[in-house]
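Of the protein chains in this complex, one is absent; all others appear in place.
For chain A:
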């Protein structure tokens, strides 16, 4: 029987999940790697606000009812033994569930 061990790392980190409604697209069409996502602000109530491209997103910090474990394949494991490391747990997420609002830059002047 195949047995895959999930081993927590000694210093279990706490990561954050940022969740957007729908798909995130790269403006330059060159994938995500190395690209900037946006500015993350928090208002006085502690709610997150993100500016991504020409959009502004209002969100909430939410405690996950069911937390996540972050699994990464252990490349140092012996050949015949498959092992994953539990690198971190995620108990909080920033959720942006509202529709992004466009930022209007050029306001046409009244003629």
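What we mean here is this: a contact is a pair of C-beta atoms (placed from the backbone, for glycine too) under 8 Å apart; a residue touches a chain by one contact, two chains touch by 3 or more; residues count from 1.
To be clear about the criterion, contacts and distances are computed from a predicted model.
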Protein name, per the UniProt record, of whichever chain is missing from view ("Glutaredoxin domain-containing protein", "AP-1 complex subunit gamma", "N-terminal E2 ubiquitin-conjugating enzyme" or "Sister chromatid cohesion protein DCC1"): "Sister chromatid cohesion protein DCC1"
Positions on chain A where the hidden chain makes contact: 1-8, 10, 12-13, 15-24, 32-44, 46, 48-51, 56, 61, 66-73, 84, 86-92, 94, 103, 105
